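One structure below.
Excluded from the complex is one protein chain; the other protein chains are retained at their positions.
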């Protein structure tokens, strides 16, 4: 998925991923799941920033956001790949 | 229940009590419950000794015998009274 | 319901202390101890294990001095309840011959928070095993023995 030089321009390839939001995040953004397109090299943290820009209600929750990649906890620095499912998780409170 | 002097002899009053035996004690003596008569001043330990004389199979169990009076644990030195229910208890093993 | 009448007699709600010949249900005891102020119920479920000290056990038989066992369980239960500020506690012991895998005893303790419920349930079990007049006979393929009663 390296950008290919072609015709004097850079073609940026696009990757499709799925975002999942839960609990207060879901309510603040008004969505529980969304298909989004990102450029290669995008990290989980950058994806969250993009979300916050689109849904400013999420901004106060940035500090507490946990992240999961394909159903496992992951770091904000993780680079995403085509087809990934990225979940943003408020602090858990089960039991 | 003090013995009454009468007619130049001592009349020993008799008290009726109930004995209960459980588990290995019950099997060794071949009885689970019995009505017995004792003389005033008899202790729980003396009652057990009387039982052992009648049922020698109980003799090896003397060291481990717990005693209960009317449904509560009691000491071997406890003096019994009319109507008492005295239980002899092997080491417990519930749970 | 025997259990119901006993609750009335003891004067303390959400408690039950019973010896029974019937199969035991954990959910039944959870319902007894649960109050609206509880967030945690811890239960202990004792079952018939298929071995002891390396020997195969085929069955267990429990015998109880029923009236005294229920009174002892109540005494223990009320003391544990007060010590750990429980909202409810119940102890039910089965008697008779039980097969491997059957439940012999259930203890349930309810509390606002989980630490007290765990501690109380464990302590109630330890004390039950120490003083409640119930006896266990182990059946092997080639014999039987009362547990901890020497020549029995």
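Brief remarks follow.
Read from first to last, the chains carry the letters A, B and C; within each, the first residue is number 1.
By our rule, contacts are C-beta pairs under 8 Å (C-beta built on N, C-alpha and C of every residue); 3 or more make two chains touch, one makes a residue touch a chain.
Quick caveat: nothing in here was measured; it's all calculated off a predicted structure.
Under the touch definition stated at the start, the shown chains contacted by the missing one in the entire complex are A, C.
Here the missing chain is touched by one residue of C:49, C:83 or C:97, and it is C:49. For chain A, the residues touching the absent chain in the complete assembly are 20, 22-24, 26-28, 60-61, 64, 68, 71-73, 87, 89-95.
By the touch rule set out above, chain C reaches the unshown chain at residues 25-27, 30, 34-51, 100-101, 103, 112, 114, 117-118, 121-122, 125.
In this text, only the chains that are shown with their structure count from here on.
Look at where the CA atoms of chain A average out and do the same for chain C: the two points lie 52 Å apart. Taking the mean of the C-alpha atoms as each chain's centre, chain A and chain B sit 80 Å apart.
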